[in-house]
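Note that one protein chain is taken out, while the other chains of the complex remain in position.
Chains: A and B, in written order; residue numbering restarts at 1 for each.
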Amino acid sequence: MITVYSESKDIVLYILNLLHITASTLPWYVVPTLTSIVVIIIAFLFTVLNTVMVIWVERKFLGRFMDRRAAMHVGYAGLLQNFADGIKLMRKEFIIPSSSDKPAFLLSPLLYISTTLLAIAFLPLSWGFYLNNISFSLILVTAFFSLAPLSIFIGGWASNNKYTLIGGMRSAAQMIAYEIPMILTIISVIILAGSLNLTQIVTAQYKTGWYILPLFIGFIVFCVSILAEVERIPFDLPEAEAELVEGWGTEYGGVYFAFLMLTDYLRGYVGSALAVLLFLGGWTMPTYFPAYLTAFPLAGLIWFLIKVYIVFIIFVWVRASLPRVRIDQLLSIGWKKLLPLAVINLLIAIAVVSVGVWA
Amino acid sequence: MNWIIYLPVIFFGALAFIFPLASMFLNYMLRPEIKEEQKESTYECGEELIGDARIDFPFSHYIYAIIFVAADVMSIFLILWALTFRNLADKYIAVGAILSLLSFVLVGIYYSLRGKVDIGI
Partner (left out) sequence: MITDLLLLLLSFFAIFFAVGVLYSREVVHVVIYIAGLFIDLGGLYIVLSSPYVGAVQIFVYGGAVTVLLMFGVMLTKRTIKEKKEKIVTQFDYAVIVALLVSLYVGALFSYTNYPTELYYIGYYSLSNNMFGTYIGTFVLLGIVIMAAVIGGVYIVKEEDQL
């Protein structure tokens, strides 16, 4: 089992020992600060590498669903394709339209990527592999995840383009329509688990079984809401290519386009990770699994990654199969069909806890 | 506040602001810069621009924002209830209160969305 915080502390003390400095002579804030810096560098690199791997998984699987081979040439089996794309985008010219609103134009994708990265800071990945163990991390993840409509609106307005304005408004309306079923489903998980701390929710699932079994409707509602929040097909209209070129991000080029793509897949990764942590038992497997599958070092991390990639492959499968939904159909699905299902799910959770089965 | 547990979050927040700025600086060093008149105008699929970017915002979108605020306020009370309702002294009164809150807000939302969902744009 890896515990990032205490192992980073060992690394920092080892380096200090090499330099013949004992930790007690330094001021009291030095060792926690250096430990935090090592921890966040490991977590940040892990997240960015994971996101790039997620983009690779999407491209290969989408290619196979469409009966073609995607990303063959750069690196072995196309693993370095996305790094090549990133380097290409770094060298592209970045045009600011002359009649746009420059401060808001420059601010909006920065806000978009910063709030998503802050939401990632609260996700635990294994038994000791977390940045912090705050007792209300789930609601902070949801809060930072829901700051996106603001930045999309600002970005769509600041480009001074009729079509980006329409795209921004549609994106904001779609995102706020699908946050209510998401938060109601999260509430039903909190009823069963009794805590807002993500590590304790996983521990509760380890003791009493995965929450997908009583809350199966909730899992479906949550996955559909994540698909709409991340703006994947079939909820793709605000950034559909035949309709609005790229929606709110039409005028952004160069590194800002790289930010938009990266943040879309970062949000997809956060959504899949939340679905795994809340419904599929996180990094634990049921107790009747044999010990050689679940007791080697880094076991929790590997099982977590396997589950996240399986959930994401289901999302890619949905993308390859379904057509795109119109904007009024989209809003009517969100408010009129998913909201009653989420309320039914909530009543099922209350009934299950009152009977006493999953306490 | 036990601030030491927030220390990685504060540093990660600083990194979340520095990483985009560092990427922008890298782009600034690496990109070409050729100014042309036509590049700087906004993109309208190759047509000439007619008028300013001012559209008629459909008035019926406003109801979605109002229902969203109402449902958000409902859900924060629901979160607080969901955390603690097992250990309260009188569980059933709490369950009754929260079901009444849920039903009031949902009846309001149903009434407001009863007509067709009208998108003008």
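Criterion: contacts are C-beta pairs under 8 Å (C-beta built on N, C-alpha and C of every residue); 3 or more make two chains touch, one makes a residue touch a chain.
On a predicted model such as this, the values are computed, not experimentally measured, just so you know.
Residue in contact with the omitted chain (choice from A:T47, A:T142 or A:T185): A:T142. One chain is missing from the display, and on subunit B it is touched by residues 1, 3, 52-54, 57, 59-63, 65-70, 72-74, 76-77, 80-81, 83-85, 87-90, 93-94, 97, 100-101, 103-105, 107-109, 111-112, 115, 118. Taking the complete complex into account, residues 99, 101, 103-104, 107, 134-136, 139-140, 142-144, 146-147, 149-150, 153-154, 157-158, 160, 169, 172, 176, 179 of subunit A touch the chain not shown.
Convention: only the chains that are shown with their structure count from here on.
The mean-CA centres of subunit A and subunit B are about 15 angstrom from one another, to the nearest whole unit. Subunit B meets subunit A in the complex at residues 4-9, 11-13, 15-17, 19-21, 23-24, 26-27, 30-34, 39-45, 52-55, 57, 61, 64-65, 67-68, 71-72, 75, 78-79, 82-83, 85-86, 95, 102, 106, 109, 113, 117-119, 121. Residue ranges of subunit A in contact with subunit B, taken from their complex: 32-33, 36-37, 39-40, 43-44, 90-100, 109-110, 113-114, 117-118, 121-122, 131-134, 139, 159-163, 165-166, 169-170, 173, 176-177, 179-180, 183-184, 187-188, 190-191, 194-196, 245, 250-251, 254-255, 258-259, 327-328, 331-332, 335-336, 339, 343, 346, 350, 353-354, 359.
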